[in-house]
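Got a structure here, written out as structure tokens. Questions coming.
With one protein chain withheld, the remaining protein chains of the complex are depicted in position.
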Amino acid sequence: MSGIKIVTIGGGSSYTPELVEGLIKRYDELPVRELWLVDIPEGEKKLQIVGALAKRMVEKAGVPMKVHLTLDRRKALAGADFVTTQMRVGLLDARIKDERIPLKYGVIGQETNGPGGLFKGLRTIPVIMDICRDMEELCPDAWLINFTNPAGMVTEAVLRYTNRKKVIGLCNVPIGMKMGVATILGVDQSRIHIDFAGLNHMVFGLGVYLDGNNVTPQIIDKLTGEQSGITMQNILDLGWDKDFIKALGILPCPYHRYYYQTRTMLEHEQEEASKNGTRAEVVKRVEAELFALYEDPDLNIKPPQLEKRGGAYYSEAACNLIYSIYNDKRDIQPVNVRNNGAIASIPDDSAVEVNCVITREGPVPLAVGDLPVPVRGLVQQIKSFERVAAEAAVTGDYHQALLAMTINPLVPSDVVAKQILDEMLEAHKEHLPQFFKPVT
Amino acid sequence: MSGIKIVTIGGGSSYTPELVEGLIKRYDELPVRELWLVDIPEGEKKLQIVGALAKRMVEKAGVPMKVHLTLDRRKALAGADFVTTQMRVGLLDARIKDERIPLKYGVIGQETNGPGGLFKGLRTIPVIMDICRDMEELCPDAWLINFTNPAGMVTEAVLRYTNRKKVIGLCNVPIGMKMGVATILGVDQSRIHIDFAGLNHMVFGLGVYLDGNNVTPQIIDKLTGEQSGITMQNILDLGWDKDFIKALGILPCPYHRYYYQTRTMLEHEQEEASKNGTRAEVVKRVEAELFALYEDPDLNIKPPQLEKRGGAYYSEAACNLIYSIYNDKRDIQPVNVRNNGAIASIPDDSAVEVNCVITREGPVPLAVGDLPVPVRGLVQQIKSFERVAAEAAVTGDYHQALLAMTINPLVPSDVVAKQILDEMLEAHKEHLPQFFKPVT
Amino acid sequence: MSGIKIVTIGGGSSYTPELVEGLIKRYDELPVRELWLVDIPEGEKKLQIVGALAKRMVEKAGVPMKVHLTLDRRKALAGADFVTTQMRVGLLDARIKDERIPLKYGVIGQETNGPGGLFKGLRTIPVIMDICRDMEELCPDAWLINFTNPAGMVTEAVLRYTNRKKVIGLCNVPIGMKMGVATILGVDQSRIHIDFAGLNHMVFGLGVYLDGNNVTPQIIDKLTGEQSGITMQNILDLGWDKDFIKALGILPCPYHRYYYQTRTMLEHEQEEASKNGTRAEVVKRVEAELFALYEDPDLNIKPPQLEKRGGAYYSEAACNLIYSIYNDKRDIQPVNVRNNGAIASIPDDSAVEVNCVITREGPVPLAVGDLPVPVRGLVQQIKSFERVAAEAAVTGDYHQALLAMTINPLVPSDVVAKQILDEMLEAHKEHLPQFFKPVT
Partner (left out) sequence: MSGIKIVTIGGGSSYTPELVEGLIKRYDELPVRELWLVDIPEGEKKLQIVGALAKRMVEKAGVPMKVHLTLDRRKALAGADFVTTQMRVGLLDARIKDERIPLKYGVIGQETNGPGGLFKGLRTIPVIMDICRDMEELCPDAWLINFTNPAGMVTEAVLRYTNRKKVIGLCNVPIGMKMGVATILGVDQSRIHIDFAGLNHMVFGLGVYLDGNNVTPQIIDKLTGEQSGITMQNILDLGWDKDFIKALGILPCPYHRYYYQTRTMLEHEQEEASKNGTRAEVVKRVEAELFALYEDPDLNIKPPQLEKRGGAYYSEAACNLIYSIYNDKRDIQPVNVRNNGAIASIPDDSAVEVNCVITREGPVPLAVGDLPVPVRGLVQQIKSFERVAAEAAVTGDYHQALLAMTINPLVPSDVVAKQILDEMLEAHKEHLPQFFKPVT
């Protein structure tokens, strides 16, 4: 692996500068010779803007990393060592539909583990499978590192429906939780360790440690009040009911609010949608501002404004991961991988998000035993949802899609499920060819 | 076991005549010499009425079975072979609260697997544990056959928190499903076989057979339309959405409507509560009518009106079960027992409702493998709920009770959970001594 | 399934009259219209003799069952409902080698779970796989009922390396154990029930019941002394050490002597081999006598001498099984099937020998939980052996075959394993084409 080649699909994303910064910072131990930013024709303009910024950043840093911009995915993939995926099929406009259509029926859209996430998965998974097929041919030994949401469902689909074993799903939620805990305790995040286990956007901190000492109860105590202090840019920070969080006894992730505080979150989303717009609409404005910044030919560093995006630290997590694989660091990072017995009540061959030892041959999960009894049910429900959704995405089977929608914990009945499903299928028709095959 | 002794706790129940009829019918192969009907002082009047009817039934049938009426539970238990439990702690008035309080917060009460069921469990489990302690002393080899709801949670509690191994939870839902299928097909129910697996009130028919031939798809097709034709007296018979039920592909039980048709069921319950009263209020009227009938000194058979109660066929199921144990029949019946590996994603030591071979040494579950992926999540969620609720019942721990309430799939948030919990704890105070221990 | 068609591969076997007798006896409820006896050219003479006897038996019984004799397997298979396999690849001469070669190295040959069994598997499995391929094409819905040893390894191979799900391995050991217990107790075998669980020729009776009452300790007590009273015609009946069998506490099968009494059994086999010949040599003489009897044109019933063969009651077991499948009897029989969670420490997708409910859709295993701790190790060792041996049979891989030989518990070292393996490969060359592929 001398002269690492990294390919970033969806390279025109606003997150790319963070990735570039991360690679520059680690250049000494992670000598990336080629970074290929790939996008589709609809994203070409953004690719040019962000690519130009990337080149300025590299130049300023003075590292011999070559940045390539291309619309030719296959050319980019040839001989890659790492392929990262951060594309958004249907762009933010599709996400707006993912959020707004369910709300019409009194249901939270939730773009990862909710009805919106189902559709993001239906749009994304076929593209990811195409990429996997290309990789088998063009770079069979490369690692696929997927940041595209719903990352759990996507990882599940790759593990279950392709031959690719070298796939890792990556999320910025765990790193965000760690930073949140560090902030609450007023310490540097390097002194915090969290025992992560669960699924993507459904991960729990089973234990929280400061300098190796268990401080879970102290942290739990601080999550109450108006705000918990642990959240994402994109999720309302409601504090947890103090008796509930004490009863739970473990650290929930920000996304758990959708399931444990459903009614409140729904009311909030409905209000936001009518006042400030849904999250996607907000993001669209933020992105426009970011790209305006990126166009400035004098800008040659990652602008600090980027950290306000919900996806902040994704690239930080990705760089850490690539670095540890390349250097066989055998340190511990939370990623999405094949369970392999780590969590007892989840099948061995399903994807979980869990602390892993990161080796050159990939992540090895730490044995968790089983999740605490009270959370097993919800975790299994999301896993059932992910599996049925992945099957629907691969097969284009209407009934599987309906089943996925109905069993989602945010959806209140089979009838409502069907209404949402039918309207969303129609709305996303263009990006769901598998559901609209020509009659033969 | 010559001269079988059966003890029925809650013997003053309106269901007792069905049990007596069942025992009379099977007398030749199930020679019950003593039937002890036990009740509490508050139930003495009903016990006298139903006990007198039982004696008239036995006399008419001309079988040498002696019926004893008593308020002395320990006297009854001494030397028993089978102990059946069908009591209702707090009587129907408590169930009215179980239904009405959650409805105030826009939540279905559901007296078995919902918030109401949590409280029924909190009231019932300590009494069942007392009975288990008495049995250890007075009839250690007897079988405890529990019909009291929530039967799954009660069986879980007995398995997990007592030394009793000889416990079976019994439900009339499977027999009702079998009868429903027989009616749909227009055949005698003896020709129908169903592969039951799941939890109590959360059981599925994984396969339906007529004369050994798989007719599952045909049955699924018939569950759509206005009414499914498979229901309980106490549950609204909504037909299933034809695409959803086809997607599901297995036979749900009537209680699944609460989870797959939540919004519709809630609206229905709210309407009923304001018009005809909740189910418990209806049952109270039905019971009054039944007891008026039972008082008729000329009545010496089970009156046909009893079959209209939601609990019909409970006693039929109980008699079948006792008969097969006593005679080591090794036939197949669906009951609630220790899982022991029968359903892969449920712990070995948890209770499941599953087809079993009934032997003299008790039920042996058939190996199911695992439940279909789409239903695993919901089943696990109810199992998490049952386990946390059982722990709350045994410990009287407020936080466990709050956790059980919050993770129940019918409850929309931690805040609402706490409101319901607090109001219900206060309302049921009298029957929840474990939560109101004197300060020491 | 009107007009059942049964195909028996290896139809020229001396056991066939027992099968014919069993089918005649059950004709009323198991109306077999066609019985096809199939054999290979080398077996044609025996086929003619045993086929003629079969026809005389059917004629005498006056049932309208047509017996066909053929060397054309594909013609026979077309449209079959049940296919039974009882062939012996390489005939008894091959078994003589299976027994004699290991003995030269001080190792018991053991024609099923020992070095001999490895080679019987290597010769048999490719033929069974051919039959499976033919069945997919010619009778995809038929049941394959395999009596050919090593039945556990063969069932494992079919489950693991073909698409056939409708396969059942059948053995006469459990029925023999039941008869042995009945004889010890002096009762009719219909009053005995045994909880069978384990692997083929490695099955235990976890509980023994007389009229539903547990009599396991009483039976255990009687297995000591000079002879245990529970054995096969082909296995020396050593009594068990009274302390060992009490410590074990469950009923071993006759084949367990090879593992728990290895040294004694080896000495016995060595003595027999030099005096009376190995078991195969004895069987060869018995078979010659049987065929002499069969040729008698006046014989039109199963001759009683057949019961002295080690394989007695195989056909009885087969007829019981076919009868219960055809009639959806849902009774309990011990057979070899996919584990599906029935025995915890064995993978779900491996074959086990376990009590099953026999339905029209096949056997459903009863959930055992796990085997007692002391026997788990030995059972796992045979399962490891079966799996590696099955892989060797399918692939013709020398190293897998060596591994299977070395891990067999009867084989004392890698060096000895290799010596035996090499000599046996050469000796059986003709029947092991997968190991002697032409160099390309």
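Labels A, B and C are assigned to the chains in the order they are written; within every chain, residues are numbered from 1.
By definition in this document, contacts are C-beta pairs under 8 Å (C-beta built on N, C-alpha and C of every residue); 3 or more make two chains touch, one makes a residue touch a chain.
Remember, it's a predicted structure, so these values are computed and weren't measured experimentally.
The chain not shown here is in contact, across the full complex, with A, C. If you put the hidden chain back, the residue from A:61, A:91, A:282 or A:357 that touches it is A:357.
Residue C:374 is the one among C:3, C:225, C:374 or C:433 that touches the chain missing from this view.
Annotation for subunit C: contacts to the undisplayed chain at residues 240-241, 243-244, 246-248, 260-264, 345, 347, 373-385, 387-388, 398-400, 402-404, 406-407, 409, 412-418. Along subunit A, the points of touch with the absent chain fall at residues 193, 207, 209, 211-214, 327-328, 330-332, 339-344, 348, 357, 359-361, 364-370.
What we mean here is this: only the chains that are shown with their structure count from here on.
Viewed as a contact network, the protein chains form an open path, each link joining two chains that touch. Top contact pair of chains, counted by C-beta pairs, is A-B. The geometric centre of subunit A is 54 Å away from that of subunit C, both derived from CA atoms.
One finds 44 Å separating the Cα centroids of subunit A and subunit B.
For subunit C, no residue reaches two or more other chains under the stated contact definition.
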